[in-house]
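First the structure, then my questions, so here it is.
Incomplete set of chains, arranged as in the complex.
Naming follows writing order (A and B), and every chain is counted from residue 1.
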């Protein structure tokens, strides 16, 4: 049994999803863990981590559209407005989608289904550099 | 310390929740882990895993009704429509509710509260067979 930790950075350029499956698979292989689990964690309050279909990009287009409609900018009752119109929605979108994912490891690889990819979901318009921490535990 | 892995299948017959607590408790007992944690993961992009009240089925009826209203089929702005009207909503519902759960293990059993059950949340109308991977780590 061992515990392995690593981190990586993802530059973002606006509100949308960015696939990070490959970076996490590399960390899992580096760990040499065959049976166990990986926890992926984004260290910010205005970006999320999600698992989403990675085959047809149009599915992610509609996902982005849904969240833009569900959490509108400029809600008249917002009081936390000092950091711009996309700031408060970014925190709400992060809470709805989560900043942590745990995925089993089977036979030395993430137990993802055929169409599952891991994505950073950026909720701010301005460019950011996001840090993702990964913890792998197993044998 | 050990890492134990297992999988099981759940046949579904339409959009609703299906309890899987018993199957996961059996895997935890098989692992003989007394202190640790279990990660439960559904390997699909149109079904979720949730923890929900398991006492009164009417609570789940309203949960199903809420998600049918929150993520309508046939939104006029959807572009990912080729797999039917329940396809794009299924991905959005999965992102909102999640495909991974991690539960502590105390005294050899899942640390669920009195009313907490683990449910597969199926988001497609047509029958499916869903695969759930479980990873147990502890001592």
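Rule of thumb we're sticking to: contacts are C-beta pairs under 8 Å (C-beta built on N, C-alpha and C of every residue); 3 or more make two chains touch, one makes a residue touch a chain.
The structure displayed is predicted, hence computed values, not measured ones.
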*So 2 chains are in place, but how many copies does the full assembly in this file really have?*
3
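What we mean here is this: only the chains that are shown with their structure count from here on.
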_CA centroid of subunit A to CA centroid of subunit B, Å_ = 19
*Quick one: which bits of subunit B touch subunit A in the complex? Just the residue numbers, please.*
1-5, 39, 41-45, 70-71, 75, 77-80, 88, 91-92, 94-96, 98-100, 102, 131, 133-135, 137
_Complex contacts: residues of subunit A adjacent to subunit B_ = 1, 33, 35-37, 50-53, 56, 58-59, 61-63, 65-66, 70, 96-98, 101-106, 111-116, 137-139
